[in-house]
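Everything below concerns the one structure shown next.
Apart from one protein chain that is not included, each protein chain of the complex appears where it belongs.
Up next, chain A:
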Amino acid sequence: MSLSAVSLLLWLAQGAVPCDANTRVVLVPFERVALPSAEARALEDATRRAVAALPDACLESRDDTVARLRASGASLSACGNAECRSAQVGALGARRMVRGVALGVGGRRSVALTVTDARGPETRAHFEAPATTPGETEARAKQALQEVWSPLGTARAAPRGSRLLPKVLLGTGGVALAVGVGFGLAARSTESKVSKSGGECATAGEDFTNCFASRLDHGRRQARTSNVLLGLGALLGVSGALSFVWELP
């Protein structure tokens, strides 16, 4: 199955699922300079397929976007700061907005893309779109989108709270505590054996002293390991709790 077919299936599959404000991506119909409208539309469609193929994007259909823009009657053109851009994207009920200008200058076709995040950051990319190879435009659109999509994804992942750090700290702390308790129980068992039956060294004869001392050392090591692990587990647990509170929205 070709890459385009896979993209199309993804597009169709995603089109069937309603988007919410956390995943909706709006691709505004392209503007164009020095390019016939049919060619500009072909570039827009290729870019649309590339956006739809992004893993975290739920692309709104073109018809819905056009209807939404017509209904809002708002201008998308006058923003000069992050607050304004954020309001624009928010008014469209989207997480991100993709705009483009299809260009036909210098005998070449290309697209200038602008991706605006709901938080206000804006990134830009430009890609050439040769008309010679089918699918090439979509591949180049994907490549260009990857350049501008990832930074936005990283930027918003941290504040939104994947909370990886507290999870790791709490998980590691829990494991340390559990292992520390295990060592503590083992140390208590060793202590009991040594106290009651000489640590099963009665049959050792003249080696009793050495056997007893060895069992005693073994029990002490278990107790020390348990204490260290319990302390480490407590420390990691506190750190995890603090980082959890720190990352609350």
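Annotations for the structure displayed:
Here, a contact is a pair of C-beta atoms (placed from the backbone, for glycine too) under 8 Å apart; a residue touches a chain by one contact, two chains touch by 3 or more; residues count from 1.
FYI, contacts and distances are computed from a predicted model.
The listed options are "EF-hand domain-containing protein", "ABC transporter permease", "Ion-translocating oxidoreductase complex subunit C" or "YeeE/YedE family protein", and the UniProt record of the chain not shown names that protein "EF-hand domain-containing protein".
When the omitted chain is restored, the residue from A:36, A:171 or A:231 that touches it is A:36.
Interface note for the absent chain: among A:99, A:142 or A:215, the touching residue is A:99. Residues of chain A in contact with the chain left out of this view: 8, 12, 15, 28-42, 45, 61-63, 66, 69-70, 73, 75-80, 99, 101, 103-108, 110, 112, 114, 124, 126, 128, 131.
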